[in-house]
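Note that one protein chain of the assembly has been removed; the remaining protein chains are unaltered in position.
Coming up: subunit A.
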Amino acid sequence: MKRWMDAVAAGALVATLVASVLLLSPANGRDSAPATARPPVDGFAIRGARVFDGERDLGIATVVVRDGRIAGVGADLAVPEAMAVVDGQGRTLLPGLIDAHVHAWGDAQRDAARFGVTTAFDMHGMPERAQALRTQRESLAATGQADLWAAGYAVTAPGGHGTQYGFPVPTVEADTDVDAFIGARIDEGADFIKLIVEDLSAYGTARRLPTLSAEQVTAAIAAAHARERLAVVHVSTLEDGRHAIASGADCLVHLFADAEADAAFVTAMRARDAFVVPTLSVLASVAGTGDGAAIADDAHLGGLLTAEQRSSLAARMHGGAPDPGTLARALESVRLLHAAGVDILAGTDAPNPGTAHGASLHGEMALLVRAGLGNAQALAAATALPARRFGLSDRGRIAPGLRADLVLVDGDPLADITATRAIVTVWKNGHPVARDAQVGTSAAALVPAAQTLVGDFDGDAITAPFGSWQPSTDRMAGGNSDVAHELVHNGAQGTTGALRIHGEIRPGFAFPWAGMTFMPGTEPMEPVDMSGREALVFQVRGDGRRYSAMLFSGPTMQGMPSTQTFVAGPEWTEVRLPLADFPGADPALLRAVAFTAGQPAGGFEFFLDQVELR
């Protein structure tokens, strides 16, 4: 009896040990076919960076992003072991920047996002896109574009400022029912109401423009408020500003250029809890101080500018002799308003002469610091404050549940505001934003998401619907390895053809390699945005060697490739390599995918088919 129990006990122990190893071995996923590897943990974490949450400095903290939203912020947040981690040491993480005054058309949204501006307020434009903008800003999909809130048509007089841009603008005439007019704007989808009070009298020229009367301004503001919309007003003189605020305007979207704010104006702003977007960038352009050109020359910003942005920054608003007084008065007004506790929001008025989308907001923050804001206050003016004042509840801060619009910069903008320009990565909706000025404009970047197959090898030549295939060996790095390739019959799953890749790995280079490379761009190693793709999937068979799939990506061609391995056995096998499992790779800037043999030295042969980026 006792012997029988001993045998059962010993058997149970052995069975448990064997089952444990078979069922629970942590190395199972690592070394077996990658197709069966553990699915990647969704999301990523940024660790070791100083975090400015939009309002205050949280010190060094970890931020976890999942499903496009910020999942957690904390000094020592646990990060799941398999989650990708972005090293933030020596860097500062900011909320995605918000430009509170732009005019967006063309590539504006892409230009803005490239420089970390993930949200902007459009102050005058056609309303037809209102629904599309709304859909876009509610989506958490990967995008390289800033979200927009828009006024639609600004409210102006016949022939007044805002009517000169080549698109028909409905205007307020002497007998217009202002209330109904504002209602029509809101019905068109206006997120807020923008009024233009501008007769050009502030600029010392004889030319005058027709503009809204004081009564119309008052009526329009009241109509906006009756429909629970903010009323923001373009003014260029202190008197117009005074009247707008007295009429209940929520915000002035420029500071006046003709005078410094006086005590009465400051008191009125404070008393009505109004806020101001001074647009110092465009006032600097009016003043001719060369701030725009300085942005173009900035080492960090200059390289990311398109030719159009460059020429816009070099230009000047209004022309004439430089009048530094315009900027000096505005700086002094900001100083007084800020000291009195009036909320100051960062806005650039891009793409007016002297400004450029995205880039100029970094200059605007520096100008705000010049006007007496602390660095943290200037950062808040471009993040948490505009979100709060315009009622955007899902962004502007780094806090759990908010949209993962984030900017990681080198250095510490709380110590030096120009550090915001040294951008390392911009995330929009939790996805990295391609930051090359050309990305998004090249043909390859417009690859439809449905086009996943990049190599079926069924024709007479090696073609791909986009990009190209090239042999690649270590000879380009001074090695001696060789590779040859040809199309052969009988592909995987009964397809017509496959790609045979064979050659020899020879010593002579530290990391010898030879194989075939797929480059998705129209030019060799040109980056293409593949951030929407999840995995590299292909069929392979071969001599049983272990091969590497190498991803070349990132802002420069010199970056180290990120590698995963697979085995090419005698039978066709599907290999699925999640892009997220390529450590450090940036699919938003994908330059090449290489299938290569490496160590040990010797001959190799493998066959590829049905290569997909899906």
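To be clear about the criterion, a contact is a pair of C-beta atoms (placed from the backbone, for glycine too) under 8 Å apart; a residue touches a chain by one contact, two chains touch by 3 or more; residues count from 1.
Criterion: contacts and distances are computed from a predicted model.
Trainee: Suppose you had to identify the omitted chain by its UniProt name; would it be "ABC transporter permease", "GMC family oxidoreductase", "TIGR03915 family putative DNA repair protein" or "Xanthine dehydrogenase family protein molybdopterin-binding subunit"?
Mentor: In UniProt, the chain excluded from the picture bears the name "ABC transporter permease".
Trainee: In the whole complex, not just what's shown, which of A:80, A:324, A:374 or A:544 touches the removed chain?
Mentor: Considering all chains, including the one not shown, the answer is A:80.
Trainee: Who touches the missing chain here, A:21, A:132 or A:484?
Mentor: Answering carefully, the residue with contact to the hidden chain is A:21.
Trainee: For the chain that's not shown, point to the residue among A:12, A:449 or A:484 touching it.
Mentor: A:12
Trainee: Please give every residue of subunit A in contact with the chain that is not shown.
Mentor: 2, 5-6, 9-10, 12-13, 15-17, 19-21, 23-28, 30-31, 38, 74-82
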